[in-house]
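Removed from the display is one protein chain of the complex; every other protein chain stays in position.
Right after this comes subunit A.
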């Protein structure tokens, strides 16, 4: 179908989202081990910044550019930023449910939501498999309004 003329789509160094996924996994393991939900709330803010404002505004992405990228070999490899950005919004949803569960006295809900987010983050970190991206259609189908659930634009 004919796409309307758009500005070039934003791209990212693919190693950035992988690095962010490792950090996210580590944070979520600590949340599960300690049950300290303010840390999960902080992770939710990170997800929200990356998902709603844009990947470059995610603190993990800032850290990658400032500290990690200069130590890596430079690369021309770029990937579309929309899929990882969408995945951040999915992560945000799970983190919010997790925070509510822990904070409102339903720790089982908190643990399950956090564990699901950890599984997705770990799959991304270790295997480069972006669960949120692949399952966009499934998530879209489950979303009540049958509309685009992503606001990644």
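In this text, a contact is a pair of C-beta atoms (placed from the backbone, for glycine too) under 8 Å apart; a residue touches a chain by one contact, two chains touch by 3 or more; residues count from 1.
We take it that contacts and distances are computed from a predicted model.
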Chain not present in the shown complex, as UniProt names it (candidates "ChrR-like cupin domain-containing protein", "Xanthine dehydrogenase family protein subunit M", "Thiol reductase thioredoxin" or "Signal recognition particle-docking protein FtsY"): "Thiol reductase thioredoxin"
Given the contact definition stated above, which residue among A:32, A:63, A:96 or A:109 touches the chain not shown here? A:32
Over the whole complex, note the residues of subunit A touching the chain we left out. 1, 25, 28-29, 32-35, 79-80, 82-84, 86-87, 111, 115, 118-119, 122-123, 126-127, 129-130, 132-138, 140-141, 146-148, 150, 152
